[in-house]
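Beneath this line is the structure, given in structure tokens, with notes to follow.
A single protein chain has been removed from this complex, and every other one stays in its place.
Presenting chain A:
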């Protein structure tokens, strides 16, 4: 199963809680090596985001992120895992699970309609 792993910051996080957090380079090397991480990247902060909407056939642009996402999304990875337990294990070993939070979203396969 494919999962989108959204790597997010946590506004309530206070530094020091992530003592012992794993190293991100190690994480990437291990997950790439196992074929679990298909791709991934950091994203530029919200101040560099542009939001696109089309209303009445007019393209409307807004500087910054869609309001509710604030500055939370810091990056993403695409994972290929056997099941949710494996995805949880992979996510819990990412340093941002310690200093921020990670959301796992299963892909919606093309051939499933419901």
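The working rule: a residue touches a chain if its C-beta (ideal position, glycine included) is under 8 Å from a C-beta of that chain, and two chains touch if they have at least 3 such contacts; residues count from 1.
As a working rule, contacts and distances are computed from a predicted model.
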item	value
Among "Peptide/nickel transport system permease protein", "Cytochrome d ubiquinol oxidase subunit I", "RNA polymerase ECF family sigma subunit" or "Extracellular solute-binding protein", UniProt-listed name of the chain not shown	"RNA polymerase ECF family sigma subunit"
Sole residue of A:21, A:88 or A:101 that reaches the chain not shown, by the stated touch rule	A:88
Which residue of A:1, A:38 or A:60 touches the chain not shown here	A:1
Residues of chain A (touch criterion as defined above) contacting the omitted chain	1, 3, 81-85, 87-88, 104, 106, 108, 111-113
